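For this view, one protein chain was removed and the others were kept in their places.
Right after this comes subunit A.
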Amino acid sequence: MASQLALKSRIASTGSLEKIFNAQEMIAASHIAQAREVALNAKPYTDAIFDAVQTLVSHSHIAHPIVRKEGDNPRVAVLALTADRGMAGAYTSSIIRETEDLLNRLEGAGKEPELFVYGRRGVSYYKYRNRPMAQTWEGDTEKPGVEVADAISRALLEAYMKSAEKGGVSELYIVYTEFINMVVQKVRVLRMLPVEIIKPEETATSGPDTQSTQNVMPLYSFEPSLDEVLDAVLPRYVRSRIHECLLEAAASEVACRQNAMHTATENARDLINDLTRKLNASRQASITQELTEIIGSADALNKKEE
């Protein structure tokens, strides 16, 4: 009898868990649409900045420190993008694994990595293990706004622009999760700084076809000067790249969470089915036992009367 009560309460608690998982899954599904919209809204800005950088590259031999850094400073910065909340499957743990890998690799190469972490889960992981972190940010990993991207890129650019004696860093790596599609997300390591600008392919055209003349970049004038335009554009380029990474990581996080919650809901349903079957079996067993007892005692009484 007690086991029937126990089974019933387990079914009830699994049922309420299932509801929670299901709700989380639906929340994640609605966040996906939001994340997509935010990414779509930010795209024209990123494209415009990319075009401007292309123009600058085609016009000049850029010697800005963002593109090239002098000297061999062993200190490098590593930024890990993790989640604020759990319930997202292996999202944060795979980022942490990749980060550890990268840190070991960098240390093996004689560098001194400094750790920057975004996301509460990552921060508490490293805090618990007493690993020093240069700077951390928390909050809004599901929908990172421009402000977060601004804060992060400002801190990182500041660290990057400082000279080696003052504790500056010479490179910046970002560990984030690339959103490939709803089912597949991949952890990637990106070297953000110094910026690698890909020069547009030199058009090695044969003969004067109209296509190539249209593609020739017009001769620009820069106001107030090329250097000042570079100063204005390049930090924004870095920031928009970081923002792009944040948005992609957010989309991956939400997709991971949706998948994890979907699996959890299915597991809960399976468990409920299993438990219900056990409950039915045990109820049937107790009914059979009662019947046997009643029939047995009735038989005994009948025999006595005869």
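The definition used in the following text is that a contact is a pair of C-beta atoms (placed from the backbone, for glycine too) under 8 Å apart; a residue touches a chain by one contact, two chains touch by 3 or more; residues count from 1.
The rule we apply is simple: contacts and distances are computed from a predicted model.
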Which of "ABC transporter ATP-binding protein", "RNA polymerase sigma factor", "sn-glycerol-3-phosphate transport system permease protein UgpA" or "ATP synthase F0F1 subunit epsilon" matches, in UniProt, the chain that is not displayed: "ATP synthase F0F1 subunit epsilon"
Residue of A:Gln34, A:Thr55, A:Thr136 or A:Ser282 in touch with the missing chain, whole complex considered: A:Thr55
Touching the absent chain when the full complex is considered, from A:Gly108, A:Pro224 or A:Gly296: A:Pro224
Chain not shown: contacting residue from A:Ala29, A:Val67, A:Met133 or A:Val146: A:Val146
Per the touch definition above, residue among A:Ile11, A:Ile27 or A:Ala42 touching the missing chain: A:Ala42
Contact set of subunit A toward the excluded chain (per top definition): 41-42, 44-45, 48-49, 51-52, 55-56, 145-146, 149, 217-224, 228-229, 232-233, 236, 239-240, 243
